[in-house]
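Left out: one protein chain. Kept in place: all the others.
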Amino acid sequence: MLKSWKLKEVVLVSVLSVVFAVVYLLFVHIGNLWAGLIGPIAYEWIFGIWFIVSIISAYIIRKPGAAFISEVMAATIEMLIGNAIGPRIILVGIVQGLGAEAVFAMTGYRRYELWVLMLAGFGSAVTSFVYTYFMSGFAMLEPGYVATMFGLRAISGMVIAGIGGKLLSDLLLKTGSLRGYAISRSGNVHG
Amino acid sequence: MVETESLHFRFLESSEAILEDVTVSIRQGRTILSGASGSGKSTLLALFNRLYPENCDGILDGRLELLGRSYDDYAPGEINQRVGTVFQDPDTQFVMERVEEELIFTLENLSTPVSDIEQRVTEILESLQLSDYRNRKIDSLSGGQKQRIAVACALVGRPEWLLLDEPLTHLDPVTAQEFVKWLDKMKDLNVIVVEHRPHLWGDYFDWHIELERGCVVRNESFRSVEDFSFVKSNASLSAIQRYKVKEVRRDSFQLNETVLHVRAGEVIAILGPNGSGKSTFLRSLTEHDHRVGLVPQSPEHLFFMNSVVRELQFGHETSIETVLSDMELHNQRFLHPLSLSHGQKRRLAVGIQSLSNKQLLAFDEPTAGQDEASLHALEALMKRHAEQGQTILFVTHDLSFANIANTFYLMKDGELSGPFGDELWQNTEMLLDYRLKGRGERCHSMT
Partner (left out) sequence: MSLHDMNPTVKFVTLTLIMFGLALFYNPRTPLVIIVGTLLIQLVATDVSWKKWGMFLIPFLITAIGTFWTTLVFGKNLEGETWMTILGQDITDEERRIAVALSLRVLAFTVLSLLFMMTTDSKRFVMSLMQQAKLSPTIAYSALVGFRFIPLLQRELQQLQYAHQLRGVPFNTKWERLRHVPKLLLPLLAGSIRRAERIAFSMEARGFTSGKRTIYDKVEVKSSDFVWSGVLLTLFGIAIWAGI
């Protein structure tokens, strides 16, 4: 899968992950306070932040594996930085990455319109929710409450990761820093 | 070592050629590849170590032979066993945390047998007199030290050839001079250096190739070159203004309080080596006084809007049309500020400051990495604003460019001294003391 990648694309993914990891740290404290007050649901509405790296990477690099590898890379770096979620985060990364990757694979890695990116964000939300459902024992919660959590996460995945990821990447394209990556050749520069 | 014949190169997305009909033959010894930004010199270097055309969507035509074989005859990474490269930016050349690990990383890349690695690391550090750095954290080193480590990493694989891409850009003049002297000690090294400021290298080179807009305009034995020249500002000086620069204390560093008396129309240069506190001084000056506008070393740090127009309109109601045309940015008005060229970014930064009616414009290291045309554009920009009655103050270690100033201050260990006039250039002791000039260097020609 990695064979067709250039080194600069892999390093790009790594560096994007770091930027979001640092930005994420700015938000994480807020999330924690909420979590004490309103329980695990506190994180659901910002969950899309976790998926954004894989959406942006896939949208920029446009190669098989971009969504998956970037999510795993982001998780690895998150752990290296010392995220106390620890080794589990790598599994989370794998699971989330697979969700988005599956969506891009279904388009044959040919379509990168907004709806595809939103669907990829939704894909990550689905797979990651299955994981959380199992690990956090959501089977013991009221189905209505679980459905609300999932709804929030799905919307967050589509809005923050899908729409947000596209907006940010399109802006980056305008700054000229993405010259030499697939997104610059796509022709939808102003789309 | 390199043979090229009618080499053409352009990027896929643009129709403009980067290299046009380049025919050169580079033999053993020391070669300089000079030219302005965008002349194609760095592209040519990237073709020599085969970073291009693989890594960019580039189209290459013509013959290119590296070490006796056609470039496309090498497997990925193969040429890098025989050619070592040092780049411009000391901060983006390393992967590992410590010097030793970095050298090991390089040897592992080259599939050096594990049993040889320890010895190879020791050898290269000894031969370059860098043994003391073996266990240092790379992040804690200065720019000059990092560049030496980069050379060690390039040489540890015993290449036949060393390529250096503007390695002095981020070094102050004395550090740069020491670096060149240190390189000069390695006698049997084949070197190609990309450089837009040849005079910094003295008579280091044997051969000189110069590019201009992708074409070879010089291909001859090297003769030492004079630096670019700059003319003193002659804007008329008027009312005296007083600026107080507050004290700053940080762990081991202290900037002392100073009061500056400057005139409208005056151009002031603040000189001193890296780490002497020049940037801290500018910060303290700008932070506490609303009359001061700062143009950072990377002017784009000031930008956060999505178009030139919105950037200029931020935070006030004044019309921006005059500034747009003054700064020659009307054709760029809807572009993203971060996509501008360096010169345009600088003008935009100055434009932003003009709109908030700053009386003193402070530039942090505006000369670093700039080619001749860009330096002259900067010169003109500063002089124009001085003539309009603003005070211009800049921090630099470019002594040639400093020549445009009316007044000089020197900075060392957080202590500012001055003002000085042109008599400063006769005061050899002082120049040595402030590391503006190395021992045994002829005094900078200042007129």
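Order as written gives the chain letters A and B; numbering starts at 1 within each chain.
In this section, a contact is a pair of C-beta atoms (placed from the backbone, for glycine too) under 8 Å apart; a residue touches a chain by one contact, two chains touch by 3 or more.
What you see is a predicted model; the values in this text were computed from it and never measured.
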Of B:25, B:70, B:109 or B:388, the residue in touch with the unshown chain: B:109
Residue of B:179, B:243, B:281 or B:303 in touch with the missing chain, whole complex considered: B:303
Which residue of B:93, B:145, B:354 or B:400 touches the chain not shown here: B:93
Contact footprint on chain B, counting only the chain that is left out: 46, 49, 51, 55, 76-77, 80-81, 83-85, 87, 89, 91-97, 104-114, 117, 139, 153-154, 157, 283, 286-287, 294, 296, 298, 300-304, 314-315, 338, 352
Absent chain, residues of chain A that touch it: 2-3, 5-8, 10-19, 22-23, 26-28, 30, 32-33, 35-42, 69, 72-73, 76-77, 79-82, 84-88, 91, 134-137, 140-142, 145, 168, 171-172, 175, 177-178, 180
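Methods note: only the chains that are shown with their structure count from here on.
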Mean-CA-position distance for chain B and chain A (Å): 37
Chain B to chain A touching residues, read off their complex: 11-13, 54-57, 306, 335-336, 338-339
Residue ranges of chain A touching chain B (in the complex, touch as defined): 6, 8, 171, 174-177, 179-180, 184-185
